[in-house]
Structures are given as C-alpha cells and as structure tokens.
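Complex shown without one protein chain; remaining protein chains in place.
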Amino acid sequence: MTAPLLTLRDVVVEFPAVRGLKALTTAPEKRNVRALDGVSLDVASGETLAIVGESGSGKTTLARAINGLVPLAGGTVHFDGMALHEGPDWHAVRRRMAMMFQDPVGSLSPRKTVRDLILEPFAIHGIALKNRRGKALDLLADAGLGPDFLHRYPHQLSGGQARRVGVARALALTPALVLADEPTAGLDVSVQGEILNLMNRIKSGHGLTTLIITHNLNILRHIADRIAVMYLGRIVEVGPVERLLTAPAHPYTRALMAANPEPDPTARRERIVLKGETPALNARPPGCEFHPRCPVARADCAARVPQLEPSETGGRVACHYPLSRESLHA
Amino acid sequence: MSAFRHSLLGRLLADPMALFAMVIIAALVIMALLADVIAPHDPGAMNLADRFAPPSATYWMGTDNLGRDTFSRLLQGGRIALYVALTAVTISGLIGLVLGMLAGFGPRWLDNALLFFFDALRAYPTIILALALAALMPRGLSTVIIVVVITSFAEYGRVVRTQTLSLKNSEFILAERAMGASFGRIVFHHILPNVLGPFFILAAMNLPVVITIEAGMSFLGIGVPPGTPSWGATLKDGFDYIRNTPWILLSGGLPLILATLGFTFLGEALRDQLDPRLRKTR
Partner (left out) sequence: MSDALKVADLSVHYATREGALQALRDVSITVPEGQIVGVVGESGCGKSTLINALLQLLPENATIPAGRITLQGEDVTRANARRLRQMRGQEISVVFQDPMTALNPVLSIGRQMRDIQYRQPGRRAEKDRRSAEMLARVGIPDPVGKLAAYPHELSGGMRQRVAIAMAALMRPRVLIADEPTTALDATLEVQIIELLKDLQKEIGCAILFISHHLGVIAELCDRVVVMYAGVAVEEGPVADVFLRPGHPYTIKLIECDPGRLKEKVADLPAIPGSLPDLTDPPPGCIFQGRCDRATEICATPPPRRVQHPGHWAACHHAKPEGT
C-alpha cells in the first residue's frame, strides 16, 4: 500500500475557555478546553473519508486544523510530504489542499462576480492565464453552469448554484485533497443529489482525495469509502462505510444511525433513544466519555478510557464492550 | 439601458427623495464653483449708501448692515461650507478607516486600546472642545476643520471596526484564507469593499453635520474671521437685525437648511440602496 496522503497523529486543538484578566486567576488546566483530543487518522490517496458527528463533536475544527485555520496544541499532521505541525509554507500547502465551507452563498465574497470568484485561486497563487475568460467558462462548465453566470454576484445565486461555484473554485488548481465541510448544508433534497453527483464525478475524474464532514447520514453510503465517527473531539469508531452502516460496533454509532428518521411509513422502528445531550467540552465525563448516555455502559466504563482498537466488525472502535454483529439482530 | 437602471446612479435617480437631494446638491456645487461668475457684486465690497437695502433688481436678496450684497455673500458661503465639509469629512474619514481596520484586524489589546481612545473622544462635547481649541488657535477655517476631525473620526473608526470584526470571522474570509490569500489581498480585495458601503453612508450623513458645526462656530464667533461670508456668520449678522431686515437671516439660514436636507436625504438614499438587505431589486 502506498503511503497515505494525509496522516494525523494525536492531534490536539485547544480553545481558550476564559479570556483577559480572568485567565490569570484560573487554574492553568482550566484556561483552555480541548475541542480535539488526540485524533489520529490516515487518509489514503484517492479515498473519500467522511467524518460524522453531532454539533460539538469537533468535526469542523478538525478540518480547520488540517488547513491551518486553527492552530494545533499538539500532535503531528503530515500532508503530501509536508509537516503541517512545523509551521509550513501555508501558501504552498493551500495550493494543494482546497476547502469548501458550510454556507454555499456566505462562503463567496459578496462583492465579487462569479468570474472573479472562480479565477481567484489563480490570482492568489500568481498563475498567469492566457485566456482568463476561457478558463472561467471551462471551470463553470465542469460544475454544470452556463456562461450567463459569469457576471452574477453571490446574492443572485440559489444555494445549489452557489455550491457549484464553490466546487468549481475548489477544483480550479487541481488540488490533491479537498476538505468539504457539510457540502449539502442548506440545500434542498432535490438539489443535494445533483451536487453530490457533481462531486462524485469530479472526484473519480481527477483521482481526488476527499475529506467530507457531515451530519447527513443519508448520503454517507453514496459518497464515502470510509467513515470516522467523532464524539467530544475524539474518534470513537472508524471503518469501511458499509460495515459501519450495517454493523456499527460502538453504541454511539449505532444510536446515531438508528436516530435517522426514514421516509418509509412501514419501516419498523427499533431505535435506541439516547438519554440527554452531548456534554460541554469543559465537563468531559471521566473514563469513556460516552458512558453517561450509553445504553450498555457498565460500571468500569466510568473508570477506564477506551482506546481505538480493531473491532470484530472490521473497523476500529474505542469501546470496552463493543456491539457484536449478533447483538444487532438480537 | 437595463444595466443603467440597475446601477447605483440609476437606482438613485428612480428614488424621488434621492433625486431631490441630488438636485439640491448639484445646484449647491455649481453655485459654489461658479460663485465668482454668477455673483452680481463683490461679496466683500461695502456700500454704505445702500445699507439694509431690501431685495431689488440690483440687490437680489438685499444688502446687509455694511451695504454688502447678500446674494453674492450667500454664494461665497456655499463655497466655504463645501470646502470645510469635504475637507473635514475626508480627513476624519481616512483616519477613522485606518484606525478602525487596525482595531478590527489587530490583536485584542490594540483593539481595546483604540476602542478606549474612540470612546474618550466621542464622550467629549463638540462645542466645549471647539471653544477650548479656539482659545488656543487663531480663528480660521483650519481651526474649524481640526475641531471637526478630532470630534468625528472616532465615529468612523467605530463603524469600520465593527464591520471589520464581523467580516473577519465570516465564512468567505475564512474561505479566502483557506485558499492561501495574503493578508493584503484579504484586506484590500475582500474587507475594504465591504466596509466602504456603510462608510460612505456615514460620510454622506456627516457632511451636513460638519456644515452646521462650521455655522455654529461662526455664529458663536469662534469660527471664521470677521467679514468672511460664511453662512453661520451671515446668520449671526442677520440675527442682530432680524426685526427690520429678515432677508439677511434668510440668506444664511435658507441655504443652510437646504444643504443639510440635501446631504441627509442623499445619505439615507445611499443607505437604502447600498445595503442589500434594504434593497428590493433582483
């Protein structure tokens, strides 16, 4: 197997919990909260990894940490031969690593035309174009938009159209890695399919590696090769997409998958309704952080911290008492 | 045609308030520029034989206590008002823009320090500051301009800072950073164009304020030197003779009111048209 394109080891990101003078009177260990707490991941070249989790799980922070938008407090990140934890030349890194943000319209500079927006990567990286208009038209066409969009402004675009511009722009410099934060956020179901098809098509066309961050479980099967499930800034389970969807080993993964209401009125509803909510980052439970909400927790779950270990169902899971394939149908 | 209809000027012309404002401002600017040509008399020439002459074919708006032609002085006054307003607003706006962007973009301590500075300046009453400065400095237009700059740049600074702060954390700025855009590119290509809208609105709304400050200072006798045909000074002269010769008062007051209304309406129309949330066109 070839070396992974992106490697994360024990990545930690901290945010200040208190600011200003108050920080001086607070105990050092309480000044910061850990949004990411020891995340390790390998992303192979050409694969699509989906990061799944609920709000507060740290999935958006993870993408921003990889891109250098938030600083690392610990751990190592290697991308395409560059050590991102050692203060790399971000200008060069970001040429090879494109990022798409949640809000399709809000992530486009409001006073620029579509033409300027999709040519912006070339301007930023000082790449001279012989035929600027032609290049813009090609990129637009790849994203499924006609020439009449060239002179529109972001507020004149629908969510789906703006998302297409975002895709066109992310791929303008043929990057090695695309980080897509909630690519279907704010899109209607009737439009979401078109955008995912577009991303799938371009991905296979360019052999692109993609990291997709999403809370939309319905789309996982159709876009991802592997899934990593996050809870409170840690990965609790990672594995091939079909395995995780059909035989989740972590009780949280199982609850998450089962929590997804389906548009089939005849479907049998067996679901674990989780108690309570995700705790705050400054109130992490001891031991396994999921134990207060876990339907199968035992006494020692509050005492010992589980590590990510190979699971019976073919992925890796951080749970002392992972679910087996049989228990699913019991 | 359609492109013009959707341009800023096209949209402004479609708004009756803005049209009214622009006609007034255009008239004011033409009168100020061509004051020497239009003026029937030398605004400073005294003619003691014709003191307090009522409006007539020779003196369109009558004469004042020294027999000077009121209409010619009104034209000169417009020139002074525009000069003071434009200079003061440009200087204070530029200072505010730079400091505001520094505060919005810079480290937290700098932001706090600049904010404190802005608030301290804004808390100081304009007229008291004007009186204090007038005592220290010679009477003249530059004193008026300095007073206005000191009292008003903090307001621009605050508006620009707030805008910059909220833009700094918006997704499109993050997206620019994620693409590798340099600091300068983010500031000049993406922050500045979005700050300028509210900035120009504020400037347009501030122009009439400056004109009234100049008039106020001149009225109090701490503005322009005696004899200068500023509207405020004319108003003060007219005030002394209000019972017998109201035209002097009117020739200072009327243009002041019209100019103030014109710039205020323009500012409001600009705000309505530049703010996409208030704009209803597609």
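Brief remarks on what is shown
So that you can tell them apart, the chains are marked A and B in the order they are listed, and the count of residues begins at 1 in each.
Basically, a contact is a pair of C-beta atoms (placed from the backbone, for glycine too) under 8 Å apart; a residue touches a chain by one contact, two chains touch by 3 or more.
Note that the structure is a prediction, hence the values are computed from the model and not measured.
In the complete complex, the hidden chain is touched by one of A:L24, A:A128 or A:V273, namely A:V273.
Of the listed positions A:G193, A:P285 or A:G314, the one in contact with the omitted chain in the full complex is A:G193.
Touch with the chain that is not drawn comes from one residue among A:K30, A:R133, A:H151 or A:H222, which is A:H222. Within the complete assembly, residues 54-55, 158-159, 188-194, 196-197, 200, 215, 217-219, 221-222, 255-256, 259-266, 269, 271, 273-274, 277-278 of subunit A touch the chain that is not shown.
Here, only the chains that are shown with their structure count from here on.
Put simply, the C-alpha centre of subunit A and that of subunit B have 51 angstrom between them.
Per the touch definition, subunit A reaches subunit B in the complex via residues 64, 67, 69, 90-95, 98-99, 101-103, 106-112, 120-121, 123-125, 155-156, 169. Of all residues in subunit B, those touching subunit A in their complex are 170-172, 174-182, 185, 189-190, 193-194, 276, 282.
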